[in-house]
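What follows is a short report on a single structure.
Just one protein chain is left out here, and the rest sit where they should.
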Amino acid sequence: MDKKFLMTHLVCGYPNLKKTKDIIEAMNDGGAKYIEVQIPFSDPIADGPLIEDASKDAINNQITVKKCLDFISSLDEKLRKKIIIVTYANIIFKYGIENFVSKLSKLKLYGILIPDLLPEYDEGLSNFCNKYKIHNILIISKNTNLNRIKYLNKKGNGFFYVTARNGITGEKTIFNLETLNWLKKIKDIIIKPIALGFGINSKDQILKIKEFTDIVVVGSHFIKIINENKNCKKIYEVIRKETEKLVNFL
Amino acid sequence: MDKKFLMTHLVCGYPNLKKTKDIIEAMNDGGAKYIEVQIPFSDPIADGPLIEDASKDAINNQITVKKCLDFISSLDEKLRKKIIIVTYANIIFKYGIENFVSKLSKLKLYGILIPDLLPEYDEGLSNFCNKYKIHNILIISKNTNLNRIKYLNKKGNGFFYVTARNGITGEKTIFNLETLNWLKKIKDIIIKPIALGFGINSKDQILKIKEFTDIVVVGSHFIKIINENKNCKKIYEVIRKETEKLVNFL
Amino acid sequence: EYYGVYGGTYIPEVLKSSIDELKENFYRYAEDKKFNEEYKNLLKTFVGRPTPLYYAENLTKKIGGAKIFFKLEGLANTGAHKINNSLGQALLAKKIGKKRIIAETGAGQHGVATAAVCAKLNLECEIFMGEVDIKRQRPNVFIMEQFGAKIHSVTNGTKTLKDAVNEALRYWTKRSFDTHYLIGSALGPAPYPQMVKFFQSIIGKEVKEQLRSENINKPDYMIACVGGGSNAIGFFSEYINDESVKLIGVEAGGKGIESNEHASKISGNGTVGIVQGYKSKFLQNNDGQILSTHSISAGLDYAGIGPELVYLNEIKRINFVNEKDDEVIKTFNFVTKNEGIVPALESTHAISYALKLASNLNKNKNIIVNISGIGNKDIFITAKLLDKTNWINFLKREVEENG
Partner (left out) sequence: EYYGVYGGTYIPEVLKSSIDELKENFYRYAEDKKFNEEYKNLLKTFVGRPTPLYYAENLTKKIGGAKIFFKLEGLANTGAHKINNSLGQALLAKKIGKKRIIAETGAGQHGVATAAVCAKLNLECEIFMGEVDIKRQRPNVFIMEQFGAKIHSVTNGTKTLKDAVNEALRYWTKRSFDTHYLIGSALGPAPYPQMVKFFQSIIGKEVKEQLRSENINKPDYMIACVGGGSNAIGFFSEYINDESVKLIGVEAGGKGIESNEHASKISGNGTVGIVQGYKSKFLQNNDGQILSTHSISAGLDYAGIGPELVYLNEIKRINFVNEKDDEVIKTFNFVTKNEGIVPALESTHAISYALKLASNLNKNKNIIVNISGIGNKDIFITAKLLDKTNWINFLKREVEENG
C-alpha cells in the first residue's frame, strides 16, 4: 500500500494572524502534506458552525483578503507549496479570478478549492488554473453520480476532494460498508489522487478509510482544537503534536 | 296667564330606598305637581350619564322592579297621585305590560312614560293605559314634524312631554327665538297640557319658557343635587328648598 | 318590520324622523340599479369579492363523514364579512347626503371595517367603543385611527359593547340630521335588521353561484357562528326558503350554559325582551336588566341577537347550538394545522360544531361553514393561551426596548 498523506485545515486570521502563523508552521512541522488555508467569507454555505464562527471572528478582527495573501507571502516557500486556498466564489470574484489565480501562482501555492464553483459555472477558474499552473481541487460528493464523476475526472487538474457524506463540514461521519464500496467505485474512475474528508477526527476512522484514499482530510477537528486553545501560548505544540499523531495513524 | 306647574324627577332606589323616600317627600312638600319616578334599567338609551350612573348604582344596590313598586305602594295616596313612572320598554315588557299598568292603576299613580315605546310600536301600552285609566305620557321632540305632532295629539291621553332640544337628558338647553316659536306652534296643535323639559335648571330658563308651557320639568338637575348630597343627612331639606325655589319662579 | 313578534322599531321619538328617512331611502336604493352597481363594483375592487368557497379536504378526510366547505369571508379587506355591510350602509348614507358615520364596536372588527369604508368614501367617522375594549383591543384602535376615525371612549355602564351601542344611539339623537348610525349587526330598530341582511346577503348569493360551478346542487347543511348574527343571516339568505337545506347557528357557549358565563341567547337561556331598539331574545334577569356575557371570541360577546334569527328558530327553520371556549380552542388548533387557514375565533365556533356533525353524516352530504373572519386579529388571545411563555417574553422585550 502506498504512503498516505494528511491534509489539515485552518481559517486564516483565526484567532489572529500571529497564531495563524504558529498553527500553519505546527501543521507543517507535524507532517501535514497539504494545508487548506481558508480565506474567511461572511456567508460560507458549505461550512458548519465551527468554520463559520471562526470566519466571522476573523472578519470581525479586520482580516481582509489582502492581509491573508500578504501573510501567506511571508511564509517560507517550502511551506507555501503545501497550501491550498479554500474560499467562496464571491471572494475571488471580487478580487478578479484571473488576478487571484495568478497571485497564487506567483506565491507558488499548491492549489485552490472553491466549494460553490462547479466546473459548469466556474467563471473561468479552471482555465485560469491551467494557465497559471495552479491545482483546481474539485469536490465529489455522495450525491455525485457515476457519469458526473467521470465528467469531473476530466475537469480537475489536481487531486479530488471527496466528501464522505452529504451535508456540511464539521459533523461526524460514519463509514459503513456502503460508503466504503462507494469509495472503491470512485477510485476506479478517478485517475488523480483523492482526498477524503468531512468529519474525520479519530484513529478508528482513519484506519478504516486509509486504504480507500490517498489523502485524509482533517478540517473542523483542527478548528475545534484551535478554538479550545486560542488563548494558549503553546498552541504551536498542541497543533504540532496533534498533526504528528494523525500522521502516525496513516 | 294660567298657573304653571313643576315636575321633578328621581331614580327609585338612588342612592337607596330610604333616601328615595326623603327625596320624594321633599319634592312633594316643596310643591312639585308631578314627580317622575324612574325605575332603573341597565341600558337607558335616552338618558345621559347622570341618570345612567344613578340607575346603575341602584341596580348594583339590588334594587328590583318589585322593590320599586312596593316602595311606591308604601307612600301616601296623595303623593302617589303625583307619580309618573318613567322606565324603559324592557322593564314593563318583562313584567307584563297589562299587569304593570293595572298595578299602577291600583296604586292610583298619575301616569307612565316609556321613552322607547312610540305609539306605533307600543305593545298595547296606550290601550292598557286607557283601560286602566293611567295617563300615557308621550314625548314630542324637536325632530317631530307637524303632521306627526297632530298624530301624537290624538294618541296621548295625558299631558305631553316636550323635549326642548335633540339629544338626551342632562345637557344644558339654550332657548333661542327659534325654539320658542316652535313651542308656540306645538301649543297651537296640542290640546292637552305640555310639560317642557331637557336641561332646565335655572331661573333664567324658567322665566323665559314659562309662558310657552304648562309644566316645567326639572330632571337631571335634581339627580345632580341628590348625587352631591347622597351622604348628607339633611337631604330632605336640600331637596325641599330646591323644589320650593323652582316653584317660586313659576 | 316584524319577524313573527320580533323586530320592530323601539326608539325614542327624537329618532323617529331619522329612522323614517332611513327606511324610505333604504328601500328605494335597494331597488336602484345604479346604486347596486356601484356597491357591487366596490365589493369587487375594494373589498376583494368574491371570497372563495374552499373545500376543506384535509378536515373532511380526517373526520371521515360529510364533505366540509368553508366560505372564506376572512379574505375580504379588513379581514371579515363586516365590511360588506359597512360599505353598503356608508354608500347609502352618502347618497342620502350624510356627512358623518358613527358606529359602535366591541372587539373592533366592525369599527375597523367602517373606518376603512369611510376613508374610501370620504366620510367623517366616529367610533364608539367601551373604555375597557379600547384598552384590550389597541391593535384595532390603532388601525381605525390610521384610517382617520375618531374614537369615543365610552365610560358609562360596563364600558363594553352594549354601552358603546347606547352611547352611539345617544349621540345619534343629537346629530341624526347629518349623521348616519352604521349598526354592525342584523339587529337594532327596523330597517337595520333588513338593511344589514340585504348587504350581507352577498355571502349567500356567492355561495349559490360557487356551488353551481362545483356542480353541487345545494348545501345539505349551512353552519355559521352567531353573535348578533349578521354573518349568519347573510350566509343563509339564499336558502332560507329552501327547507331541504338545514341551517345551523352556533352560539358562544363560553364556560358552559350552566355557568352563566356565555353569550348563547337561543341555545342558552335568553328570553324575549325589547332592548336597544328591537324586540328579540336577550340575556337578561327576571327584571329585564341586561346581563354581562362571556365568550373567548370578542365578536360573539353580546347579550342580544338579530330578531329574524329568533323567529327562524321559533318556526324551526334554523337550529341553534353552542360551542364552549375550550372546544373552540381545540378546533382552532386542529383547523390551522390541517388546512393552513387561520379562522377567527368567532368562526371557529361554527367549525367546531361542523366537525361533530360531519362525523355523523354520510360522505355524500356536504356542509358549508361560513368562516366570517380571519384569526390573525385574535393573536393577543390565542398566543396567550397556546404559547404563553414565548408570547409574554416577546411582549416584555417590546416594552423594554421601546418603553
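Order as written gives the chain letters A, B and C; numbering starts at 1 within each chain.
The definition used in the following text is that a residue touches a chain if its C-beta (ideal position, glycine included) is under 8 Å from a C-beta of that chain, and two chains touch if they have at least 3 such contacts.
Note that the structure is a prediction, hence the values are computed from the model and not measured.
Taking every chain of the complex into account, the chain not shown here touches A, C. Looking at A:136, A:163, A:220 or A:243, the residue that reaches the missing chain in the full complex is A:163. Note on the undisplayed chain: of the listed residues A:6, A:89 or A:223, the one touching it is A:89. When you scan C:81, C:120 or C:170 for touch with the missing chain, the hit is C:120. Interface with the hidden chain, as seen from subunit C, comprises residues 44-48, 51-55, 58, 72, 75-77, 79, 115-120, 122, 135, 138-139, 141-143, 145-148, 332-333, 336-342, 376, 379-380, 382-384, 386-388, 390-392, 394-399, 402-403.
Across the interface with the omitted chain, subunit A contributes residues 41-46, 48-49, 52-53, 56, 59, 64-65, 88-91, 93-95, 115-118, 120-121, 123, 138-145, 148, 163, 166-168.
In this section, only the chains that are shown with their structure count from here on.
For the pair subunit A and subunit B, the distance between mean C-alpha positions equals 97 Å. A straight line joining the Cα centres of subunit B and subunit C is 37 Å long.
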